[in-house]
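The complex appears here minus one protein chain, its other protein chains still in place.
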Amino acid sequence: MPNVKITRRLHFSAAHRLARPDWSEARNQRTFGDCANPNWHGHNYELDVTVSGPPDPGSGYVMDLKELKALVEREVVADLDHRNLNLDVPWLEGVLPSTENLVMRIWDRLAPHVPPPAALDKLVLWETPRHWVEYSGPDG
Amino acid sequence: MPNVKITRRLHFSAAHRLARPDWSEARNQRTFGDCANPNWHGHNYELDVTVSGPPDPGSGYVMDLKELKALVEREVVADLDHRNLNLDVPWLEGVLPSTENLVMRIWDRLAPHVPPPAALDKLVLWETPRHWVEYSGPDG
Amino acid sequence: MPNVKITRRLHFSAAHRLARPDWSEARNQRTFGDCANPNWHGHNYELDVTVSGPPDPGSGYVMDLKELKALVEREVVADLDHRNLNLDVPWLEGVLPSTENLVMRIWDRLAPHVPPPAALDKLVLWETPRHWVEYSGPDG
Amino acid sequence: MPNVKITRRLHFSAAHRLARPDWSEARNQRTFGDCANPNWHGHNYELDVTVSGPPDPGSGYVMDLKELKALVEREVVADLDHRNLNLDVPWLEGVLPSTENLVMRIWDRLAPHVPPPAALDKLVLWETPRHWVEYSGPDG
Amino acid sequence: MPNVKITRRLHFSAAHRLARPDWSEARNQRTFGDCANPNWHGHNYELDVTVSGPPDPGSGYVMDLKELKALVEREVVADLDHRNLNLDVPWLEGVLPSTENLVMRIWDRLAPHVPPPAALDKLVLWETPRHWVEYSGPDG
Partner (left out) sequence: MPNVKITRRLHFSAAHRLARPDWSEARNQRTFGDCANPNWHGHNYELDVTVSGPPDPGSGYVMDLKELKALVEREVVADLDHRNLNLDVPWLEGVLPSTENLVMRIWDRLAPHVPPPAALDKLVLWETPRHWVEYSGPDG
């Protein structure tokens, strides 16, 4: 069976701020502009999770979409939705929540849980409808 | 000349929290659920500003869209984008930033500045692509 | 308090067929074209439910969106999603499921349950992204 | 039978220029900015045509969508698609093709052809996804 | 000439059901949930067809889009639109119409007809705006 890729889109709304505690406020403002606003700002994020693998000869599924959705909700959305990415998320402690850093941490949360022979193939994380990041893992 | 309506969509990203200072934290949580998260959350808002009036016989315009955009950016977006709606905006002081309350305050900011014979006709404020509010003014 | 309108979008996927049992197959084909295919076809429907009313002075809400979503899911989506509109829905018995007829029946399901002073204001039912119907009730 | 509104979206791509032959080039540039570029520019337009009326007791249709689509293609899209709005369209001769002027002329093309008891209710003409005009006729 | 990829999106609306005739109804329900509803359900599918190749030095085209559209309409859309994927399509006989299985069969219909030096590069098949599959052929 050849590989097919399936994707499920999920969303979460969160606050964040781009600023490093080890930098001065002036340097944070210079580097991150209004993304460094001390009182936070926020976004509606969309997360596209792509899994690749051969369709199962019985079910015709690469992976059951209900299981994929449940996995992403449990490992990612439940922790991020209506939360502050700098303050509220144990697995983002010490991480500057740029979209780039965020997508790499989400990969680490999801990759171990995709049941073989399927495998996590790609994540696309939309911060706005006109700006997004894409990640295919440390070897991608 | 009959009336035509023109609309310009603008966006801003902001943090907020639904919670009343005159209510207990327990009551806020009960009423607003995870929208009351003490560390804030946020959204990408889209704002559709509709102006109604007769097209000018010379320019064919109800209102110059560049002027409309500049007006909304100056009176609304400059104050809300990458800001905290509970903390950072003088004209939202004391206002619980539900989408309903927010759209009414935005109306008050914009209506006096639309040059007659055009007039502000409607605002649509999107908090997510699946939830929005609409307001046509106190007499609408 | 002036009126504000809030809208929540929900979706369901369903099969249907346009054909009247009291008409011949030839007349059904002539009237409805490939919408009369005897083996059904189907759509992803989007339903925009708009409620109008004064924001509550306490919560700032016209109506709690979680309650609105739960109401539409219970009264409409639970019966229509992944169903056949001609065969599976008790409250559509004897109804030719054109989009027009469908939106009027959905109104009847929802209007009695919106808590005053809010009231159901408008339904928009999308059959495809390029074709939709709009209904504001029998007096709308 | 109460009224239901049905809408069909169609598209066309056209070139145009905002400039009056009875004004100097300098005045055109001052008024219309880069929309006055002498060598034209262009847009993908989307046109939403809304018809209102009681659903037919037999077909359940306010108006057959295939007929509505054919009407708009014959009266509007065939003349505008892949054309220059200033030069190529007999029924736009002498009309400055602002979106406002364009939507009023499209109304005049369509309104007489909608079969009663249905009637043309509203046109929405999108010049970009972030700018559109709306027209409900000379008495709307 | 380097390779460029061009994509054309087409759509079709169809009914289907996920259930294997060689499995019991109970097992089908357990595996496929409400996708196994015996009376069918349906979707608006979007199909993105990507062709890759060097632009022709004369026309500047990888492939004439009108020809690509005509090819997909003839080989795929004409058979699937307003049809039942389990019952009405000769080239889907015996195929469980999961999105994964469907996209592989569509590939087999299209790949032999793309005129060299262009070649079919990728198919994306959207079952809903939040769930899609992607296929690059048996060697992709």
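For this structure, a couple of remarks:
Letters A, B, C, D and E name the chains as they come in the text, with residue numbers starting at 1 for each one.
The rule we apply is simple: a contact is a pair of C-beta atoms (placed from the backbone, for glycine too) under 8 Å apart; a residue touches a chain by one contact, two chains touch by 3 or more.
Remember, predicted model here, so these are calculated numbers, not experimental data.
Shown chains touched by the hidden chain across the complete assembly: A, D, E. Touch with the chain omitted from the figure is made, among E:Pro21, E:Gly58 or E:Gly94, by E:Gly58. Residue positions on subunit E in contact with the hidden chain: 2-10, 50, 55, 58-62, 65-66, in rising order. One chain is missing from the display, and on subunit D it is touched by residues 11, 13-16, 34-35, 37, 39-44, 81-84, 87-88, 128-129.
Considering the complete assembly, subunit A touches the hidden chain via residues 18, 20, 31-33, 96-101, 103-104, 129-135, 137-140.
Criterion: only the chains that are shown with their structure count from here on.
Each chain gets a centre from its C-alpha atoms; the one nearest the centre of all protein C-alpha atoms is C. In whole angstrom, the spacing between the mean C-alpha positions of subunit A and subunit E is 28.
Centre-to-centre separation between subunit A and subunit D, using Cα means, comes to 42 Å. Multi-chain contact residues of subunit E (touching two or more other chains): 129. Of all possible chain pairs, those that touch are A-B, A-E, B-C, B-D, C-D, C-E.
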